[in-house]
Every structure is written in structure tokens, then in C-alpha cells.
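Up next, chain A:
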Amino acid sequence: MKLDSKIPEGHISQKWTDYKDHLKLVAPNNRPKIDIIVVGTGLAGASAAASLGEMGYNVKAFCFQDSPRRAHSIAAQGGINAAKNYQNDGDSIFRLFYDTIKGGDYRAREANVHRLAEVSGNIIDQCVAQGVPFARDYGGLLDNRSFGGTQVQRTFYAAGQTGQQLLLGAYSALSRQIGLGRVKMFNRHEMLDLVKVDGKARGIIARNLVTGELERHSAHAVVIASGGYGNVYFLSTNAMGSNVTAGWKIHKQGALFANPCFVQIHPTCIPVHGTNQAKLTLMSESLRNSGRIWVPKKKEDAEAIRAGKLKPTQLAEEDRDYFLERRYPAFGNLVPRDVASRAAKERCDAGHGIEANDTNEGVYLDFSTEIQNKGKQAAYAQGNHNPSAEEVTKLGKAWLEEKYGNLFTMYQKITDENPYETPMKIYPAVHYTMGGVWVDYNLQSTIPGCFVAGEANFSDHGANRLGASALMQGLADGYFVLPYTVSNYLADEIRTGKISTDLPEFSEAENRVKDSIDKFLNNKGSKSVDHFHKRLGLIMWNKVGMGRNEAGLKEAITEITALKEEFYRDVNVPGNADELNPQLEKALRVADFIDLGQLMAMDALQRNESCGGHFREEYQDAEGETLRDDENFSFVGAWEYKGDDITKEELHKEELKYEFIKIAARNYK
Partner candidate 1 sequence: MSAAKNINITLKIWRQKNSKAKGNLETYKLNDVSTASSFLEMLDQLNEQLINDKIEPIAFDHDCREGICGMCSLYINGRAHGPDTGITTCQLHMRMFKDGDTIFVEPWRSRAFPVIKDLVVDRSAFDRIQQAGGFVSVNTSGNTIDANATPIAKDDADKAFMAAACIGCGACVATCKNGSAMLFVGAKVSQYALLPQGKVEATNRVLNMVRQMDEEGFGNCTNTGACEVECPKGISLENIARMNREYLKASVK
Partner candidate 2 sequence: MAKSALLKSSIAKKYWMALTGLFLCLFLAGHLAGNLQLIFGDALQFNKYALFMTSNPAVKLLSYVTYISILFHAVDGFMLTYQNVKARPVGYAKSNPGANSSFSSRNMAILGTLILVFIVTHMVNFWAKMHFDKNMPLQTITVEAMGQKQDLYLTTNEGYLPVQQVAKSYDEATKSGLQTYIENRTEFYNTQAKVKVGEGYKDLHKITVAFFKDAKYGLIATILYVIAMAVLAFHLLHGFQSAFQSLGLNNPNWTPKIKFFGTAFAIVVPLLFAIIPVYIHFFLK
């Protein structure tokens, strides 16, 4: 299979404009004759469904949650990037483009990323017009903050709930279209297969999660915006329901799956506390603006802390190792996520971890310096040029509360510790997946008519995503890219007419789904779905996690084959098909995670280099930094499904050409 990314010719800054101008259109009177299915209602899905509905297409939107507003985009905390240069610190579209490519360790497509940077400003305009209450300064203008991997302030935010506000903005646009009858919403529905007719995506089989009924829905185009697959690790910052099923089903129908091994491990999450834990909680990256990350210099101190004999606040300044500031003086605590995560892992592996859990994995995120700095500033601002230590501390804490109050409260509720008084404990956790369904410049997968947007596709973040870029990409795809490219595809569909759901392809797909459901329910094994999911997660975390090596990856591949066999033989799925059955839902999702997990290991194994979130222990320099191999691995690895045995999948390569950016070693020192 030849991969055609359909990147338009021309100068990078003109590509999208010129391309857009020449895309085919569908006339307004023809749009109501065309059906579009959108799966997922996060930033990408909701914005796509709203935009397409608004254009006049018949849109059917699906989400497995009880409301489209619950999609996991809602949990994004820190912010959204846009090249507005409101802060006058030299930002520009090119710089955002450059930072994103560099941040992605030169494994993303130039043209896609530049388009993203181009529309970033529109996103902010659009959201403000929708009534998204971004943070503002006292002059009434929008405020910005800084994020990892950048040297400008281009991140727009709404306290620690930016994702929520943006999603609710998109949800409001979607709600408007639902109210107008342009979008029909299917809550508590899960897409369980794609229906292809004559090679084109023509519909989906969805399960009504309340009644258990399998429904056939036809359309002229299908948009998958179902998010990332971080839950393959069981423990992640993803929502419990986040899954890869929609993406995996289209993969099985012929869509290639790209760069599955590119997973972002976020450095600032609350460490694991026990075996019954189901979920890891992220503490926003924005905290790294104010917090300093450290571990004890001496191992004995770390041991004493773990044993509860020593408090972090008792440790003298010279006994602390601010390892990010030490290793990366230029960016300090604001290095990109992959770099920060690996550095934390390196320290913990070396025995300096401070959390008293099974693995001792945890480092400190300390706000005491910031309390002093900001406290002094605040005192001066109040005209107090000789503040007492208490006054400084008090004002500093007040500053922190204003900026991060909700995050601090959340931390305290979860851990029962007061981060104003004692440093936060954090550790990296799986957060975002850069890999996903392979799409061309139109965001179309290798199945005609099947588009993939947001985290579900692989397109914009290369091997590592910079903070505050996921929200940007989701909305860019949904608001500003898909409306053009989907229309371009549909321009040839105006004569097709309504697609019947009585076609044999629909019955075949429905039967496939029905069979797998029946199989699980009749299995009557001895172990719960979670049991297998946790075991898969452990394999993935230990062997396909932050540090990977050839032997481990090979073991992972074998172990997953065994696990898959055992899963199908011994899983116990209680309940029936014709009712709300969360265990059945989980089983269907975990089945796909098992397959994907194996593919991730294979992808990691073939990529004999270290880049971004993919760190192969064999490929590092003397200082433990990643060693990229641009000569041999400057490509997108896209896998083709070849049947139930995932190890038989075939790798296709899309060469990455850098015409406008000079490739360089990624240096944050």
C-alpha cells in the first residue's frame, strides 16, 4: 500500500490557504441530502458535529457517556496555545509551528502542524465569541501563561479548567444544532463496528448501552473523534470509559494505525497509592510555572522520608537535588513532558524516590520558593518594602491560591496533604497518545469517507505533544479543518442518495458485533474483565512504558499473546446483552486494548531509536538523553491489520520531509 499524505504543494505558509480555496464544495441545497456520523463528542467531535450541522448536513453524533458534555476533553486543565502574541514576547505562527515540531522531536508532518498553528488564533476568537470565559487581566484583556517546551507566553486558560470551558463551548454549539434539529444526538451509544460498502465508509453499528439494542446507522461519511488509547495501561489520567474501540474497529476494517508506540507520560500526576487504584490524577503542567521539582540528594534521606522519619520541609536546601534545573538550565522545570518524566524516572530508579508505595516512585514539586518570591512581590505592590517573613509567606500563599487554588484543593482532597505547607508528591503517568489512526492532510484515513480527528488520529504531535496543544488540535480539526475536507469528499456524494441499512454489509457487521457479545456473555470464565485489564496494564507499564528495550518488548509481545488467549478463555462477563451492562462494555473495550497493546510493543520494537515519548534504553547518549536516528527512522510507522494475530500486522512507512524546518537535536539545555 502506498501512503499518500496528500500534502499540497507550495510554501508552508500558503499551503492551507491555497488548498482550501480549491477544495470542492457542496451547495447548501444539497447538504440536507447528506448524512454524516460523528463518533465522540469531545473537543474534536463536538466541534465537528456542530460545524457540520451548522453547514446544513444531517449529522448524527454518538457518545458513550450520558451526555456529550462529559467527554474527557473536559478534564484538560492547563490551557490552549495560540499564536496571538498578545504578550508581545516575539510569538508568531511560525514559532508555534516550530515549537510544536521540535517538541514532537521531528516526527510530525510539517504541513499539518503549520495549519494547526495558522488556525490557532481563530480558535481563541471563536471561543471568546461563544462565551468561553477565559482568564483576563485587570484591563479586561486575555491573560496568558507559559507552558513546557516554549519560551513565550501563548497559553490561554480558564483557571485550571480550560478543557472544561472549551468543551462546554463546543457543547453549547452542538446543543444549539441539536435544538435546531440539525444534529441528532445519541447519548449512551457506543460504536462497535464500521460498515463499509464498496470500500467506502457507509455507516456504523452502535450499541444502545441502555437497552443493549444493536442499531444500524448509515451515512455518507463517518468521522471518528473518539480520543486516545492511554487506558491500555489500565492506570492513566484518562477517563475510565476512554477507549480505542472506534479507532480499532476501523483499523480492522482497513485503516492504518500510525505510531502506536508514541505515548506521552505526563510528569506531574499524583503517585500511585495502592492496588485497588483505578485512575491516576493529573496535576496541571501549569504548576511547573511555579513549582520546583526535586528529590533528596542522598539516598539515605530518601529512605528516611519514605519511612516517615524525615519530612521534606526539614531537608536543607543543599541536600535537595533540583534535577531538572541541574540538567536543563535553559528550560529548567519547564522542559517538555517527556524529558521531565524521564528525568524523574531516572532519579527514582537510582533510589531517590520519595513515595512510600510499592515502587518508591515519586518526586517533589515544591512551591516554597514561589511563595517567597510572589509574597515579596505582592508586599512591594502593596507598598510594603520591608515585609516580615510571615507577611511574605501569607501573601505568597494567597497568590498561589488565586492562581492554582482549585488544583491545590483537589490535591489535598485526594492525598490528605496540604501543598501550601509541604511539597506535592508527583510522578509521571500515562496521559496522552500521540499515535493513532493514520490520516492524510484531509484527516481522512485509508478508508475513503472515514475521517479521524483529535487525539484519535496521529497527525500533529509527532513523538511528543507539548502542553496546551491537545485542545488546540481537537478544536482545529473539528472547527476549521473537517468542515472543508469532509465537504470536499462529500461533493462527489450528492447523487448517492440515502444509504439503506438493509444492505448485506450492515447485517454482516451487525452479526460480527453480535457474535463477539454472545461469545463474552456465554464464556462463563472465572476472572473479571478488570483482572485482565490490570495485567495488561502492568505488562505495558513495565515493558512498553517510559523506558523500553528490545528484550522487554519481545517479552511483552509474547506475554500479550498469552494474555489474549487466557482472556478469551477465562473472562467472566456477567449480565445480559439486552440491558445496561458495564462489564460487557468493558470486555469489548479491553479486547481491543489487548490487540493494540501488542501492536504498540511491535511498533516500539521496530523503532530502533529514542525520540520524544519513545525511549529505547539502547539509544541514549552518555548523559541519558534520547538518541534520535533521523537517517533511518524519520518516518511515520503505519500498521496494516492482517487478521486476528496482531504480530502479523504489516508496517508501512510515510517518509517525513522537512522542507522549512532544519532538523536538529532537540536541546533544552
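As a selection rule, all candidates are chains of the complex that A comes from, given by their letters.
Things to note:
Keep in mind that, in the parts below, a residue touches a chain if its C-beta (ideal position, glycine included) is under 8 Å from a C-beta of that chain, and two chains touch if they have at least 3 such contacts; residues count from 1.
Predicted model, so just to flag it, every value in this text is computed and none were measured.
Among the candidates 1 or 2, the one that touches chain A within this complex is 1.
Residues 47, 50-51, 54, 65-72, 74-75, 84, 86, 119, 121-142, 158-159, 161, 163-165, 168, 171-173, 175-176, 178-179, 185, 187, 210, 237, 239-241, 273-274, 276-279, 281-282, 308, 409-410, 413-417, 479-480, 483, 528, 530-531, 572, 574-575, 579-583 of chain A are the ones touching candidate 1 in the complex.
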